[in-house]
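Here the complex is missing a single protein chain, while all its other protein chains stay put.
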């Protein structure tokens, strides 16, 4: 538990991820949202200018916040959550870090930068040590939250990798429309249809996964060495990315044991009892036709923060494991994971 | 071109596959539909009793056909197309074969029976030699058409296997609702949802693929030996199964060459210019976001009879290839493929 | 507030309405669910035998309840909620009433029976006086909850009728798939499609509306006399019936005043502060493109218990009003409305 509360800002607060940040920051025990930014509608009230499409309504306590520009000089906060588009993030995030803010970024711009830790809190919290080396450059700091698809894959893969080693991952994703933001995918493309391609996504999954699963050596992250073959598709689902995963392992796998390892899997957020940490990061479902996006995307003791896993079974060889994973792309895949990461920074004394 | 025309019957003519049989037999140059069966509505006119859900309308020339029972004694035909449920097929298909009919079955009952050839006409027409051994048992014959998902996978896999050898196939399918028939999948399960499981489908894909890709030795089919890891899902699409395929090969793959091999791939139906044979069994698409079910399921010079392939690319190692395949599950995956198989039987003199 | 708590049973507890009854009875301050029935799975635990498709999970406190037959002798309860199919309801509900149970029925069987009050608690609570006359026939009582579509229409119509009088209602509904239960509507009928017909629904809307809006005279309900022209359609939406309403009135309408009347509309449940009563039965939305099923079906201080109204505007003549209404068909349209009705019975001393 940190000794104090923190002022936080959300950059790009009107988008889908920004809306989820607002929802999850409402009533947060440590963080107080004091600033929201947008490149449009500066000067307007947040509650009036946001097209709220995630269900429910704008949290009343944030409705009157006035939108400002994404400019470090206009913002009074300790922590800045960035939901900026990539190009804007590339320019602005270092400016915020330079000015002393702790930047927790949901943008892709610096995820593969070797100075920047790319962290799933339950998987590689030790990578935060990279922040030591940032101190020379910036008064603040910059940490990156992975792509939604990567996080949802990394969580169930972690206990498997620890127990059996990973040689190769073949994954096909069925991703929700909300992953493309709003307006995002035209309805003419998703009625009676699926799209077997998402620009840039497969490379992100591969590179980010290898960095997250990598080892910290001599103050640097050495990427993991296994093969990743990803195919990313878009399906007519509102929220929740489903991933069909095949893993080749170093050692023979016992699927029943793998289920137990997943069920018992806990990480640093659970040890620290962080406010947004679910009791179990992985929820293993029994039904042979689960997980399903509509029924399971809100899995977990903190809704949407657990990855639901099902159909855990051996593949064609004894050194292979297959399963299906599902996570809420805007919660565990975006706003929730970034929030958990900020809580980790606070609890570990980085901010 | 056969020397004569054939009378044909459709068993289970009121279902989705039966409806496609009727549509594709309308105006067929060799085959004349003379009998339709159903376990319900015996005595009714086909046109009145079928709930026609595939678009367009019942072919006028079949509307007045009277439904009869699936009983060999009630039917006058040379060839019988079976779209029966598995259990009915298990009982009835041998009866028809015994009574001298050539049975082309879309049912799963005998696909893995070692006496029964399981044939994709462009892939393993030589397996029809198994029919020689059937002559002892039956006056007629029984050939099986594979599961829709298997056929759509086997076609693009064939030229890859011929050129590079196959060691392992990892496939995730996104299958259309019509694959479950009518009424089939409840809409409550497919609005804002996908289902990551189809009962029995993954085993069918594996076993049938290995039999089809197997070799004829000493009058028997020796199954192929590669590994198959399949995950089958259901998505909110009317028609068209999409398959995300990862293949490990024996030899290094050149993806551009693989595209060329697919484009040039032809089989026995093309040599024989069978009426339902498309010019090219495989249509390789250029767009990086293709094939898509709504746009591409009717690909080919005979609509719905070609498999559309896209995103052909190398996997993480030089001995791997990835691609996406799409086929119309009720045409190339069912009625169309069975029809093509019957045409092959006729052209090769088996009937 | 009643002086005591009540034991309640749910007949037909495994269906969609039964699932919502279980959810809404979980933690209820007055009612304790003690029995669940089903014509299948008798003897099984509720939690194991129900296919829970409404999201979330079976309330833990009910998971161990054992399913029994819908037989008055097998059930110990004060109030019985019936979610039975019509035919079963016709037979069983009077048996329960005869044996002394207070039956609150969601079934259509007795809605138009002149002995049975058909009640929307905010609209015609006075019709409960019909129960006096039931006392001769039964030890218990039988009250009916209207069809979902009727309730969602009657609520916004009530303040309009009170202020301006109603001469004619023309309504077209866009109804959710869940209104047909599970499995209900096949997905092949609702992908890229709508169905412009729901069997029996239009007659129910007309007849039930006229009875509900009718007057109690001499111990009988005299139906209202206005015209009702309904067209009911099914659309690819999970939950939430949308209704496009045109009303011709006796007096000239001021639309701004009509909005105010709707906003201020309160009924007996609000006076009595019943546990399931929303603060406002009608929520009038501002956005010109609202209400929308996904965004507004959970409107109200008790989620799903308010009807969301939008687009309130004058029609082509000064004696006409048009608006769009939306209600959750399984909450305000079914389980929630029946629950509210039972609370009214308790608070008014009928049980």
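Letters A, B and C mark the chains in the order given here, with residues in each chain numbered from 1 onward.
In this text, a residue touches a chain if its C-beta (ideal position, glycine included) is under 8 Å from a C-beta of that chain, and two chains touch if they have at least 3 such contacts.
Note that the structure is predicted; figures quoted are calculated from it, not measured.
Asks: So which of C:22, C:79 or C:235 would be touching the chain we can't see?
Replies: Within the whole complex, the residue contacting the unshown chain is C:235.
Asks: Tell me which residue among C:77, C:107 or C:174 touches the hidden chain in the full complex.
Replies: C:174
Asks: Which of A:43, A:186 or A:287 sits in contact with the chain that's absent?
Replies: Counting the whole complex, the residue in contact with the absent chain is A:186.
Asks: Give me the subunit C residues in contact with the hidden chain, please.
Replies: That gives, for subunit C, the contact residues 168, 170, 172, 174, 189, 191-197, 199, 206, 227-229, 231, 233, 235-238, 242, 244, 246, 288-295, 310-311, 315-317, 320, 322, 324.
Asks: Extract the touching residues of subunit B with respect to the undisplayed chain.
Replies: 53, 55-56, 191-192, 238, 294-295, 298
Asks: Of the residues in subunit A, which ones touch the absent chain?
Replies: These residues touch the chain not displayed: 53, 177-178, 182-192, 236-238.
In this section, only the chains that are shown with their structure count from here on.
Asks: Where the centre means the average of the CA atoms, what chain is farthest from subunit B?
Replies: Farthest chain from subunit B, going by C-alpha centroids: C.
Asks: With chain centres taken as the means of their Cα atoms, state the distance from subunit B to subunit C in Å.
Replies: 48
Asks: Where the centres are mean C-alpha positions, what is the separation of subunit A from subunit C, in Å?
Replies: 41
Asks: Out of subunit B, which residues touch more than one other chain, so two or more?
Replies: Residues 189, 191-192, 236-238 of subunit B each touch two or more of the other chains.
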